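One protein chain omitted, others in place.
Chain lettering (A, B and C) follows the sequence in which the chains are written, and residue indices restart at 1 in each chain.
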């Protein structure tokens, strides 16, 4: 597994739903943004790849929610890589509340890359990173 | 397992990201809306429960993405129930493209219910439904 | 002004924020989806235009909120066109609650079209439609 990459977020109130806690779908946003920042950190630009016709897509997500995030919470999202198969790459991610370091959620996200024709195509940079 | 409950959606363009396909997080929105409509169908009102201090929360999501949804696509999201444990209830859900009935995604979503103190509290209606 | 085009929506619970009412930003989503369906109705495909390098973009929004939408509400969003200037086209839109026909919001949305270089470029179909 790779070194740990992490970034800090703060809950934005529009991310909370009528229960007063962050809606379950927004955790995928936090996880995705962290992955894209990680990719950028290792020299891969998601937008540039997209313009070149290489789509990095999610194939599977496993996400365990432990504690809800609320208005005002700051939290850390991290990201480690894990090679799954020749064409599949994984991200092990977790979300921790900054105030008390409690685990909010853990996730495993498996992705692949396809070209404009929908065919699997793993760019060499991805291949080397995982 | 319960009878199959299903509703129809159409992709809204704002749900697509720069790749021109529906962003991975929006599938959780489709799945949630279908679950809430299903709960309503069996006599459970998510909003009313929330106001009464009973929060139905997601504990785990497993989501497999097969094919991406695109602008203009209509699709069916379904929902079946599955009892997991005394305090956990599951939803087996799938998303199929209407045009050709191809599978877009399949998911297993596990939920529980908590009261205002964060303690597990399964309302009898949920208990009976699963 | 053009004929009235309208479509029906139902609030999805994830669109509500901690106040238990639809978050202000989601009204822009409803309005946009209605505009894109309207454009499709008159033979203009937003996604196809995007792929061809013609970007229809919003330049100004004026939005008055009268009453909040809540969980369970069904509502109608409509769309009429209004020519603003050679390069600007307007949409007059309103949102009404289905149950009692009460006005929820009214909006004026002004758009333009630009090409890949960021230069104004109004496709003839838009020019004729407004």
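A few remarks follow.
By our rule, a contact is a pair of C-beta atoms (placed from the backbone, for glycine too) under 8 Å apart; a residue touches a chain by one contact, two chains touch by 3 or more.
Predicted, not measured: the structure shown is a model, and the values here were computed from it.
Residue C:58 is the one among C:42, C:58 or C:87 that touches the chain missing from this view. Take chain A: the residues that touch the chain left off the picture are 12-14, 16, 20, 29, 32-33, 36, 40, 45-47, 50-51, 70-72.
In the full complex, chain C contacts the hidden chain through residues 18-19, 21, 23-26, 28-29, 32, 47, 50, 55, 57-65, 68.
What chain B contributes to its contact with the hidden chain is residues 13-14, 16-20, 23, 25, 71.
Everything that follows uses one rule, which is that only the chains that are shown with their structure count from here on.
Once the centre of each chain is set as its mean CA position, chain A and chain B turn out to be 21 Å apart.
With centres defined as mean CA coordinates, chain C is found 31 Å away from chain A. Residues of chain C in contact with two or more other chains: 13-14, 16, 20, 71.
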